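A protein chain is absent from this complex, but the other protein chains hold their places.
Right, chain A next:
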Amino acid sequence: MLCQNCQQREAVVHLTKIINGQAAQLHLCQECAQKAPGTGFNLYPGMVSDFLQALFGVNPAGQYDQTIVDSQPGKCPGCGRTFSQIQQAGKMGCSKCYDEFEPQMEMLLRRIHGRGMHVGKVPVRRGASFRNKQEIVKSKEQLLELVKAEKFEEAAILRDRIKEMENTVGGESK
């Protein structure tokens, strides 16, 4: 794929930018990517905070990517931090920030961790229902594997177990 800017060199940098609330893909060559404003591309390897700031949408000169800031002018009700303050620090202010700035965080977390939602430990005090939900997600993955491997008898047993679990998750399914 050719660079969208110069149309000459091969595109090696693929960026997703939010413009007016819409995700837009940019495919640039190394040279154009470094010149592009607000791409936050001049990273210092190993410097986690700078790296995070760049991922949050702050360019190297400390200027925010205006398109992202403008889309979320609010303050976190928990700690009073704005999203631009969070971007600047590369750190969240409190646990409520994750709710308040959910859309921005979703995009950032995808950049850091790839696609995915939590599949690990559930706090003891959260009760059994969370754990059951996770168990169902895992079991469904296992079920697909069993079907792929043509282990139909084991798959049928697991399918019935999933149904049972779905019926008991906080009485939500039925």
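Definition applied: a contact is a pair of C-beta atoms (placed from the backbone, for glycine too) under 8 Å apart; a residue touches a chain by one contact, two chains touch by 3 or more; residues count from 1.
By definition in this document, contacts and distances are computed from a predicted model.
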item	value
Record-based protein name (UniProt) of the chain missing from this complex, from "Protein arginine kinase", "NAD(P)H-dependent oxidoreductase subunit E", "Carbohydrate ABC transporter permease" or "FeMo cofactor biosynthesis protein NifB"	"Protein arginine kinase"
Chain A residues that touch the omitted chain in the full complex	46, 48, 52, 78-79, 81, 89-96, 98-99, 105, 108-109, 112-126, 130, 133
